[in-house]
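Just one protein chain is left out here, and the rest sit where they should.
Take a look at chain A:
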Amino acid sequence: MFGWLEQLADGLVYQVFKLDANDHLAEALHFFIYDSIKIILLLILVIFFMGLVNSFFPVERVKNYLTSHNLFGFEYLFASLFGVVTPFCSCSSVPLFIGFVRGGISLGVTFTFLITSPLVNEVAIGLFIGLFGIKTTLIYVSTGILLGTISGFILQKLKLESLLTPWVQDLMKEDRNLDNHFLPVKISFSKRLKSIFKEALIIIKGVLPFVIIGIAMGSFMHGYIPEGFFETYLQKDNWFAVPIATLLAVPMYSNASGMLPVLQVLVSKGVPLGTAIAFMMGVVGLSLPEAMLLKKVMSFKLIAIFFSVVSICIIISGYLFNIFL
């Protein structure tokens, strides 16, 4: 599929820049040209496609679906699947949280949505396909969905409603069928496509600097760090590697876009994939700024429980990846 790109990168590096194939610089440059073009193309495709899906599943519709259907225990899985196709801006996490619990959706199902949505997003999927291939992408997406489902289920069982801040508890007692006073702008399908494409380009523009910096760092490491370099420190049978990677990741704040190109190189230099993915999920899924936002609706204790349950699930999936891949 990307043979033409390989030729293009070959042509540029070996013929236009006249670099020697055994040179570190040539290796790094080739990696950079090939990877950045491939990833940008995939990102445009995936983000546009997800935008299209999302235009049919806005959060309001997700909420209405979850409140009006009895899903016999499958509501966690559904919330998780919706979390994948419904991206939201991180500053929307509080309104979204309140909208869900006020709509009568249980706390556990709401958590499920909040966990999966940032973890498995369109940018991460695009990058995963480009860097690790379809198979690993599928494993990553299904792990993310399972992680959200299981964490939400556990959090529900812990009965944590009393740990919400008082004003949220008051809101939950309010009438659940509040009138929305929403009058949407009617637009035709072709206009909708246009605006989805525009939105996709805005997202690409936003993440592009991080992707390029990530790929540049990755290229440098690819060209200059010897193969198997990390194997000495982070072997599969080093049981501490996964929890350490996860705990290091939580206070870091970044999106998947800058992380993944670096991750790919770490993996090719000997870091086990499960350890790397646990690190990525820790960075993307849990962060201190997110905790600050959630402070408005949850007590400190609830945030701590939430973060702990999710961290434990991430660590477990990291181990599973290492065992099965």
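Quick notes on this one:
Rule of thumb we're sticking to: a contact is a pair of C-beta atoms (placed from the backbone, for glycine too) under 8 Å apart; a residue touches a chain by one contact, two chains touch by 3 or more; residues count from 1.
By our rule, contacts and distances are computed from a predicted model.
For the chain that does not appear here, its UniProt entry gives the protein name "Redox-active disulfide protein 2", which is one of "Alpha-ketoacid dehydrogenase subunit beta", "Redox-active disulfide protein 2", "PTS sugar transporter subunit IIC" or "BNR repeat-containing protein". From the options A:7, A:142, A:195 or A:308, the residue with contact to the unseen chain in the full assembly is A:195. Only one residue in the set A:9, A:29 or A:98 touches the chain that does not appear here, and it is A:98.
Hidden from this view is one chain, which touches chain A at 58-60, 63, 88-92, 94-96, 98-100, 167, 171, 178-185, 187, 195, 198-199, 202, 206, 293, 296.
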